[in-house]
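One chain of protein is taken out of this complex; the other chains stay put.
What follows is chain A.
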Amino acid sequence: MPFLFKKSLSDRVADGIIYLVLALFGIATLFPIYYVFVVSITPYTEVLKNGGFLLIPKSITFDAFQAIFSSGVVPRALQITVLITVCGTALNLLVTTLLAYPLSKKFLPGRNPVLLALIFTMLFSGGLIPTFLTVKAVGLMNTLWALIIPGLVSTFNLLIMKTYFESLPPEIEEAAKVDGCGDARTLMSIVLPLSMPIMATLGLFYGVNHWNAYFGGIMYLNDRDLYPLQVVLRNMIITPSVSQELAVPQTQLSALPPESIKMATVVVAIVPVLIVYPFLQKYFIKGMLLGAVKG
């Protein structure tokens, strides 16, 4: 929108205030993350010497990272989280696509009642206890499947994908049909290649959710060896003595205060999100807006 009013002095002042407030908000957003990074790589004695606040550390140490990666607990949790994120996202996309594609066909008999039944789950749910009992009854307790299967399809993502499929020109699929393609071939070799943007968007949505997942771990897993990263991280943050959580003798960590180790673990959990963030932000506004279209 171009400027469509004359700028008076008060308008200029208002502009100035807006820029200032936004800049401050931007800094307030960035600062805590930056601070955690700095603390994780600065020797803790130096952190303390400077009253806990350092804009640029004078010396850098990776001791805290070395400690958490040599402990066994964090690397294992990291492996599990990566496994869940990769396999979980793949399964999410597979099942969501297979369900969204038929539902995008307005001519398909039975489509409307099915859609209604799926949307109803957004308005009414059994809640925590029955879901927990179901997962238990199905036999997923204390397996990694419990972190994937109970959230296999997100209705919100499903509707986004359905809307996207509906927006593809029907002529292309009709041409494929005329050439003798069945529904499976059409989906695989015509629709999917055209749907890469939406697959990327939803893949990132699902992926970030798996990476950040916490409650599945504490609800369905008893075996500490299966804990994903977020569960280990939370346990580390709330316990005063980190050595117990890391299952290493205190002597090995003697030089390292728990604060450094905690912050280093937070950084380990943040970095992958930061890495995919440029991709996220390329696609997710598009996805959000598609989702805003009525299902």
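Just so we're on the same page, contacts are C-beta pairs under 8 Å (C-beta built on N, C-alpha and C of every residue); 3 or more make two chains touch, one makes a residue touch a chain; residues count from 1.
We take it that contacts and distances are computed from a predicted model.
Missing chain, UniProt protein name: "Sugar ABC transporter permease", from among "Cell division ATP-binding protein FtsE", "ATP phosphoribosyltransferase regulatory subunit", "Sugar ABC transporter permease" or "SusD family protein". Per the touch definition above, the residue from A:I68, A:I160, A:L187 or A:L256 contacting the chain not shown is A:L187.
Residues 1-6, 8, 11, 14-15, 18-19, 21-23, 25-26, 28-30, 32-33, 35-36, 39, 51-53, 95-96, 98-99, 101-103, 105, 108-109, 114, 117-118, 121, 123-135, 137-138, 149-150, 152-153, 158, 182-184, 187, 208, 211-215, 218-219, 230, 233-234, 237, 257, 259, 262-263, 265-266, 269-270, 273, 277, 280-281, 285, 288-289, 292, 294 are the ones on chain A that touch the missing chain.
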